[in-house]
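Here's the structure, in structure tokens; my notes come after.
With one protein chain held back, the other chains of the complex are shown just where they sit.
Every chain is named by a letter (A, B and C) in the order it is written, and numbering of its residues begins at 1.
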Amino acid sequence: MATVLVQEADFDIGAEIAALRAGRTDIGAIVSFTGTVRDLDGGLKAMTLEHYPGMTEAELARIATEAEARWPLQGCRIIHRFGRLLPGDQIVLVITLSAHRQAAFEAADFLMDFLKSKAPFWKKEETEGGAEWVAAKDSDTDALDRWP
Amino acid sequence: MATVLVQEADFDIGAEIAALRAGRTDIGAIVSFTGTVRDLDGGLKAMTLEHYPGMTEAELARIATEAEARWPLQGCRIIHRFGRLLPGDQIVLVITLSAHRQAAFEAADFLMDFLKSKAPFWKKEETEGGAEWVAAKDSDTDALDRWP
Amino acid sequence: MQLIYFAWVKERIGKSEEVLHLPDHVGTVAELLDYLSGINEIYAHALSNRAMLRVAVNQTHVGLDHAVKDTDEIAIFPPVTGG
Partner (left out) sequence: MQLIYFAWVKERIGKSEEVLHLPDHVGTVAELLDYLSGINEIYAHALSNRAMLRVAVNQTHVGLDHAVKDTDEIAIFPPVTGG
């Protein structure tokens, strides 16, 4: 039931949620998570996302299937962009739909934790000083321990 | 910084998120929760939400202020509808923005838990058999224990 | 005091609001509920199940031992079910 998209184009949060909800009356709760390019100190010029075509889609589908096995979801969508993005641009969208709010919240939280440490994407930041690959955070791997 | 709206009109999730994000590059994570009128067995004709004008806005603002004290939020919006709604209609929208995804997730989860047991709204369900006030769930009050 | 009722409390009492004078001997929410229940059988029935009643004084949730004054806006309602 989950659908996964890996694309260069931007996405429309409202339209994506509307498409998942269309004509349905059995859904009680919809959670969306959107990740954006953050520039805390004003020094970021751009962020380029490299990915592993084929494996990225497969890995996101595996993560979504795992979420559907753990929670009673009525819908699930993951969109992740690649390519060159600017500060403020949207990077990733996760939407979960369920009859119950706790299931929708936990599944979206879980999906982001797994996506962060399993989906084959690599960020390169461009600043005045040049371009550098972003180092992975231990906290992202540690976050997986929240979901035994 | 939080803004609260209590209204009869519907809301547009995408437009609300876009307005909160407009022109900003310091946000990394946006979580939205949307609650909708659920009709699990096909017997629900409509749902009417009564509320306590004045206190509703005050209570939602208190809940939002509490969330902002607990998490580093860069934006927070709550919209709750009242009046007569049909199955599938949107009831409530909570949006949280933060530099960090865990803060955005937890604050939205917290806001919904407190809204469910503190905001003065009452639901009346219309079915073929007549109209009945929805009974409060112990689980909604118990959920507050998650946030000591 | 200004009294406001919601949901089935409103339906059972048969009005959404009213202004009553607070008697001198009524100092708390619990005493107010006792006093109202003594008015007649309609109030007695509407307010009989204390476990299912919630009260706000001046638009803030309060407990049964909260003080009430004649200038207060006092709302009586069932547990909330929004969201």
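The definition used in the following text is that contacts are C-beta pairs under 8 Å (C-beta built on N, C-alpha and C of every residue); 3 or more make two chains touch, one makes a residue touch a chain.
None of these values were measured; they are calculated from a predicted model.
**Q** Among the chains included here, which ones are touched by the excluded chain in the whole complex?
**A** Spelled out, the missing chain touches these shown chains: A.
**Q** Given that one chain is not shown, which residue among A:24, A:84, A:100 or A:118 touches it?
**A** Per the contact definition at the top, the residue touching the missing chain is A:118.
**Q** State which residues belonging to chain A touch the missing partner chain.
**A** Within chain A, the residues touching the omitted chain are 35, 49-52, 54-55, 58-59, 80, 91-92, 112, 115-124, 133-136, 141.
Going forward, only the chains that are shown with their structure count from here on.
**Q** Using Cα averages as centroids, what's the distance between chain A and chain B in whole Å?
**A** 23
**Q** Any idea how many Å lie between the Cα centroids of chain A and chain C?
**A** So the centroids are 48 Å from each other.
**Q** For chain C, jot down the residues that touch at least 2 other chains.
**A** Within chain C, no residue contacts more than one other chain.
**Q** Multi-chain contacts in chain B: which residues touch at least two other chains?
**A** 35, 112
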